[in-house]
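Only a single protein chain was left out; the remaining protein chains are all shown in position.
First chain written, first letter: the chains are A, B and C, and each begins at residue 1.
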Amino acid sequence: MSPATRAETMVFAASREVEDGDSVFVGVGLPNLAVQLARRGHAPRARLLYESGVFGARPARLPISIGDPCLVTGAAQVLEMPAMFQYFLQGGRTDLGFLGAAQVDRFGNLNTTVVGPDYRRPRVRLPGAGGAPDIAWNARRTVVILRQDRRKFVSRLDFRTTVGWAEGGRSREALGAPGGGPTRVITDLGVYGFHPETREMILESVHAGVAIEEVRAAVGWDLRLAPEVRVTPAPEPEMLALLREEIDPKGIYLGRPSSGKALSGPSTSRS
Amino acid sequence: MSPATRAETMVFAASREVEDGDSVFVGVGLPNLAVQLARRGHAPRARLLYESGVFGARPARLPISIGDPCLVTGAAQVLEMPAMFQYFLQGGRTDLGFLGAAQVDRFGNLNTTVVGPDYRRPRVRLPGAGGAPDIAWNARRTVVILRQDRRKFVSRLDFRTTVGWAEGGRSREALGAPGGGPTRVITDLGVYGFHPETREMILESVHAGVAIEEVRAAVGWDLRLAPEVRVTPAPEPEMLALLREEIDPKGIYLGRPSSGKALSGPSTSRS
Amino acid sequence: MADDARILTMREAVARFVRDGDTVALEGFTHLIPFAAGHEIIRQRRRDLTLVRLTPDLLMDQLVHAGTARRLVFGWLGNPGVGSLHAVRRAVERDVPAPLEIEEYSHFGLLCRYQAGASGLPFFPLRGFRGTDYPRVNPLVREVTCPFTGEVLDAVPALRPDVAVVHAQRADSEGNTQIWGLLGAQREVAFAARRVIVVVEEIVEEAVIRADPNRTQIPGAIVDAVVEAPGGAHPSFAQGFYDRDNAAYLAWDRITRDPAALDRYLEEWVYGLPDRGAYLERLGRDVVNRLRPAPRLASPVDYGDYR
Partner (left out) sequence: MADDARILTMREAVARFVRDGDTVALEGFTHLIPFAAGHEIIRQRRRDLTLVRLTPDLLMDQLVHAGTARRLVFGWLGNPGVGSLHAVRRAVERDVPAPLEIEEYSHFGLLCRYQAGASGLPFFPLRGFRGTDYPRVNPLVREVTCPFTGEVLDAVPALRPDVAVVHAQRADSEGNTQIWGLLGAQREVAFAARRVIVVVEEIVEEAVIRADPNRTQIPGAIVDAVVEAPGGAHPSFAQGFYDRDNAAYLAWDRITRDPAALDRYLEEWVYGLPDRGAYLERLGRDVVNRLRPAPRLASPVDYGDYR
């Protein structure tokens, strides 16, 4: 079997963030693969939540959107959206949320609204908030997954759609946020944590074959490193086989290791 | 067929308050009989609502409480109670509500909470509010049904559970109430309306055989009379037969005209 | 992926999750009243409870008379369709056998407290107390001003019970719970509570639940204990399983007026019995059969197999 690609390593790293029994807001694309992988491995009782109103989904195919009918059939509960947001999210019943973004800053705040300095006349009009602000605000842990480049890791967001650690330090707490804030940012280059005091993003590991300079070049601020930047653990062979053969057998999100092709645009979008 | 009793006349008068197509908060006992009668007569499309969460009930037997299972089977919709109160009542989707009371004052305000001057040490602890305040506040029309005596028609309530016309005049409006306020009070002696300006209760009709002095004796304030106090219309024979033979065939609420016995205590309670 | 750790006997569930001094919400609006659970709370002699219920009825009369309660939070107090709760009234009117604090709302007011609790909000706005005497006697009925219209509304604070106890028709072993017929505020009180005990007519395979996910009211994620207790809502009813035992409600009107009769009732039907199975045996097969309705099935619904 060929070694894990960077994208596969990213998905595997994300899957390690899921704890058994967690109620997880999933989204589609890469986070979905990560949670499916976790459920097949160390977290068989993780429960999948979707802002469309589904709790305990057991999709029989790869869902195309967070409102795919395969998420409904066989689920434990489907409820109206106001109840999903009020009771599961605002009510503090969510352990983990996965989010994507067009821009992320050093404190894990996210922009999915507009690119460009003028909200009224944006250079690019992005989808907007969806459920992301509420997932990030309320979940006990939030993990951001995105493919990395310098235009995405910015020193200043064009628009703050979703609050991570706000201005760092205790500023998130000062806003009154009940959830735990972002714990990890996972990209196709490496894995980041946040400093426990300053709440600034810290490079914790790089994927096999990625140089730290390559990472620095893909970050728009002066990136802090962990005292020891490790190499992200590679997926165990059986996990990799599962990912390739059962979870994304057509390579819709991860491509074929041989071809390197994959659907990238929408892969971390939430809807 | 023996002529209508006072209780039967009361139920018939109440049934005339139902308009075809109305969404009506019913309660059990006398209001239920009134609405059933209306549905069999001039208002076949009146829809029965219960604060227990039922819309469009078609009970196959006389319901014992507002949460009787016979109200569920065959209903058009059953929803959770918060939705019932928020969407049907507070949301302004109710045309008519029937209410009972332990005490009523000249402005149609109701007490179902305590008897005695001290709330903390009541002479009689009554059931309390239930859904009555919200029905009276939000329904476009409210009709109060109760068996009348001087202890019930009081000059001053011991506790105001439910707002009718408040202090009269435009005081209900000043409180911000969206519903239309009480339109009728119907007892076993007569039928009352409210003065369009002062909002004070006015005797409009007495039931056959009831003297105005008998009514005055059962009212704890100086009762106003309509310019012409009529005799309450007697039920048409076919309506009376319906009431006796089909709607309350066992005489649970109305007794048998021959025996005069009836269940009176809970007959206008809501639960 | 079934996990049976949550399936407990009633004795275990109450012993583990209901503590002296707790705020305990026992919900079920006329329907699915958790009598079996309430009786176990009496049997285990819990004390100083704050009992919360939209419509305190026979069960509350029993819990109060048995001395479990320090405080009662409610919306409507009575024997529905029959009369008064005299045990509660003795406590409120005359401190007999002991004083009982009361905290009183309309149904809607208490429902809004549950909703705030379930929603992680500190308060909930509503219309419904203006012009009434409730704000005068209950300091938890306050005002809030709309930041758009300037209108003054009522507000109630969140209620987060330590424990919610609800009865339901069926659940799987993870606690995914389905209710049909009157839904009361079961879902809201469960989400509002810190611990949740679900009592059901039957524990079913998860496939039964998952074949109709819209029917699920309470997700397993928030359930601590699942107790199977068929007939556990008697003398109230369980839609499709049994009718209200109206004779028992009528009989209560005599029992509740006489403290000695109430003592005897508790001795015979609560303290003297180990569990709901024994209760049903004592009640007799005749009564159980009499209360069973003829079937009336829901219309079929197809979710489709998407793969």
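Note that in this section contacts are C-beta pairs under 8 Å (C-beta built on N, C-alpha and C of every residue); 3 or more make two chains touch, one makes a residue touch a chain.
As the structure is a computational prediction, the values presented were derived from the model and not from experiment.
Participant: Among B:Thr9, B:Asn32, B:Ser65 or B:Asn138, exactly one should touch the missing chain; which is it?
Facilitator: B:Asn138
Participant: Using the touch definition from the top, which of B:Ala13, B:Leu30 or B:Ala75 touches the missing chain?
Facilitator: B:Ala75
Participant: Considering the whole complex rather than only what is displayed, give the residues of subunit B touching the chain that is not shown.
Facilitator: Residue positions of subunit B that touch the missing chain: 23, 44-45, 47, 54-56, 58, 60-61, 68-70, 72-79, 83, 86-87, 90-93, 138, 178.
Participant: For subunit A, which residues reach the chain that was dropped from this view?
Facilitator: 28-29, 51-54, 64-69, 72-73, 78-82, 85, 89-90, 113, 119-134, 137-138, 159-163, 166, 172, 175-178, 265-266, 269-271
Participant: In the full complex, which bits of subunit C touch the chain not displayed? Write them out.
Facilitator: Interface residues of subunit C facing the absent chain: 120-127, 140, 142-149, 151, 153, 155, 157, 180-181, 183, 208-209, 211-212, 214-215, 239-241, 243, 293-306.
Here is the rule we go by: only the chains that are shown with their structure count from here on.
Participant: Nearest chain to the global Cα centroid?
Facilitator: Checking distances from each chain centre to the full centroid gives C.
Participant: Give the label of the chain whose average Cα location is farthest from that of subunit A.
Facilitator: So the farthest one, by centre of C-alpha atoms, is B.
Participant: Centroid from C-alpha atoms only, then distance subunit A to subunit C, rounded to Å. What do you get?
Facilitator: Each chain's C-alpha centroid was found; their separation is 40 Å.
Participant: Can you give the whole-Å distance between the Cα centres of subunit B and subunit C?
Facilitator: Here the centre of subunit C sits 29 Å away from the centre of subunit B.
Participant: Specify, in ascending order, the residues of subunit C that touch 2 or more different other chains.
Facilitator: 115, 187
Participant: By the touch rule stated above, which residues of subunit B touch at least two different other chains?
Facilitator: none
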